[in-house]
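Quick one: the structure is below, questions incoming.
Missing here: one protein chain of the complex. Every other protein chain is in place.
After this line comes subunit A, so read on.
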Amino acid sequence: MLGFSLRSLWNRRFVAGLTVLAISLSVALILGVERLRDGARDSFANSASGIDLIVAPRGNSVQILMATVFGVGGTGTGMTWESFEWLAGRPEVAWAVPIQMGDNHRGYPVIGTDASYFEHFRHSGGQSLSLAAGTFYTGDGADAAVIGAEVAARFGYAPGTVIVNAHGSGEVSFDLHDDAPFTISGVLAPTGTAVDRMVFVTLEGFDSLHAQEDAPLADPLDPAAMPADGHGEDDAHDDHIAHDDHDAHDDHEEHEDHEDHGDPEGTEAGHGHEPDRINAVYVGLIDRTSVLGLQRAVNERPSDALSAVLPAVALAELWGITGTAERAMRLMAWAVTFAGMIGMVVMLSASLETRRREFAILRSVGATPTRIFALIVTEAAILSAVGLFLGLVLLTLATFVTDPILSARFGLRLGLNAFGARELATLSIIFCAGLLASLIPAVRVYRMTLADGLSVRL
């Protein structure tokens, strides 16, 4: 039966091939849309995992999340270093990582942060960052840079390479900071998240990029405003270590007081390397249940207009925004599948007239109308099954080809092994729809063979 149907289809291989192609394209589209959606969600969720709270200048939570975690867009005007110290000193906070943004390296976002970033950042279900080559910022001072796997692969960077960054986030920029080069100290192992596309520099280094611009506006005679110029880098580094120790012993109240008297310029002058303003803070909590209390405290902080964003909530908000587009795409994919099914029904139905003689011959050698009915359904099953299989092959090929592009442009990883239970269910639905659709020509052929008997004349 199966062999007979196969032979029959092979006899009409051109039309059958087109039908299979239509089905396979629709299958690839349906699964592709789902995988793209899942890939985007996983990638986003993975990038934000391990962060309990993101604190940034007041703004839209989705915008803050996109800017800080994915390096897309920017946050509002910077938050003060005092706010960071206040946050880091809160009793419920386990760790706090300062983040500076706004520069790019050949289109890839440059993040200013300290070594604690590499210690606390988690991705893909709790994995910490590891190095593929070199070291994190150790001993290299302010001009150290750690780069994501993709940045390294794209430009062929390795530890020791000297790079120059540009201001702003565009891919093409003429405002190069070529007077403040960085030396790459380490290359991160691939994570499949936005980190792969980032360039990390020290807070001191990030500030030094802007020192030349800021200095004339502040105080041209203040030597502290130009840390990269006259001072030895080792000195600055030692200062930083010393300050960290000092922070650890500081208590919360002191910071509040300090902040009340706050004079940011003065603070910067006092510590030398502390950034004037930062763009965001990643916060990890000792106990996650305290997250709402801390969020409220941040939002109510009078001196600095801040937002505390829960990554999971912001992601949910983001999916709420993209949901409509997702639904539209999914609807389109199913519509294409429906068209593919109609194509199959058309193909099977159109052939019935020319095959009447064939069915009469089969009946004359003992095939019952039921058997001929089954023949049509079997043909549809073969077309659908081959279509499904080819669709998967097509999708795998497409994934293989587009994965580097998607991950380079959007930090998305589709993953080649993402064949799950839901996809199986989708394929089953399509297969059953194919069988169901084939009942239309099959019923027709059943009636036709009954009426024609053995004596169809051409």
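Basically, contacts are C-beta pairs under 8 Å (C-beta built on N, C-alpha and C of every residue); 3 or more make two chains touch, one makes a residue touch a chain; residues count from 1.
Just so it is clear, contacts and distances are computed from a predicted model.
UniProt lists the omitted chain of the complex under the protein name "Methionine ABC transporter ATP-binding protein" (options: "Transport permease protein", "Ubiquinone biosynthesis protein UbiV", "Methionine ABC transporter ATP-binding protein" or "HAD family hydrolase").
Residue A:361 is the one among A:18, A:286, A:361 or A:425 that touches the chain not shown.
In the full complex, subunit A touches the hidden chain at residues 4, 7-8, 10-11, 357-358, 361-371, 453-455, 458.
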